[in-house]
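Got a structure for you, written out below as structure tokens; questions coming shortly.
Removed from the display is one protein chain of the complex; every other protein chain stays in position.
This part shows chain A:
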Amino acid sequence: MTSPGPHSRGHSAVPNASPSPPAAGQTPEELLRRTAVGEEAAFASLYDLFSTRVFGLAKRIVRDPSQAEEVAQEVFLEIWRRASRFDAGRGSALSWVMTLTHGRSVDRVRSAQAAADRDLRVAQSSTERDVDSVVEAVEASFERRAVQRCLGSLTELQRESVTLAYYSGYSYREVAELLSAPLPTIKTRLRDGLIRLRDCLGVAT
């Protein structure tokens, strides 16, 4: 959809009278840097930025809201403790945080106790989230759409493999068992699925 906006065109571009102050320190990467030197306000901003994602992913994987809350608390404390180890040259702040969240959630769900009662069904818990504001709704809507659209571009086996591994925290061996597919097949599907997702979501390579 490339058509220009309806009746566009203006000419008198006016210099911005009051250029907004460079809001340095507001990118997640910068917030992490400030957190690393003990700035609590920066850490609080990080919390505000990432808490719905951290809690939401933990909840999806561990299923139990109170356990998800514990995981989220652990994740944020790890962020606080390890902020000095974040290296923006190696990845985005978002992926650092989400990697930590996913790992923690998976660890918890794979613990012996949890594994024992593990429900192997793929429960599609469709808990509607409370939306705080229009903006949040808009952002969530856009992001969800992009991810859902891209997930929809995968083959069924790719999509099932990726979602079982990511959203349910299964190892690829468990995924293979669940889908009654050979191990090498699942490994390949996971990789192919991520390649498609990466390209569809526009992740630079």
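In this text, contacts are C-beta pairs under 8 Å (C-beta built on N, C-alpha and C of every residue); 3 or more make two chains touch, one makes a residue touch a chain; residues count from 1.
Note that contacts and distances are computed from a predicted model.
Asks: Not counting the visible chains, the remaining one has a UniProt entry; which protein name from "4Fe-4S ferredoxin", "Polar amino acid transport system substrate-binding protein", "Carbon monoxide dehydrogenase" or "Regulator of SigK" does it give?
Replies: When "4Fe-4S ferredoxin", "Polar amino acid transport system substrate-binding protein", "Carbon monoxide dehydrogenase" or "Regulator of SigK" are compared with UniProt, the left-out chain turns out to be "Regulator of SigK".
Asks: Just the residue numbers, please: which parts of chain A touch the chain that's not shown?
Replies: Chain A touches the chain not shown through residues 1-16, 19-20, 22-28, 36, 38, 40, 43-44, 47-57, 59-60, 68-69, 72-74, 76-78, 80-87, 89-104, 106-107, 127, 129-130, 132-135, 137-149, 162, 165-167, 169-173, 175, 184, 186-195, 197-198, 200-205.
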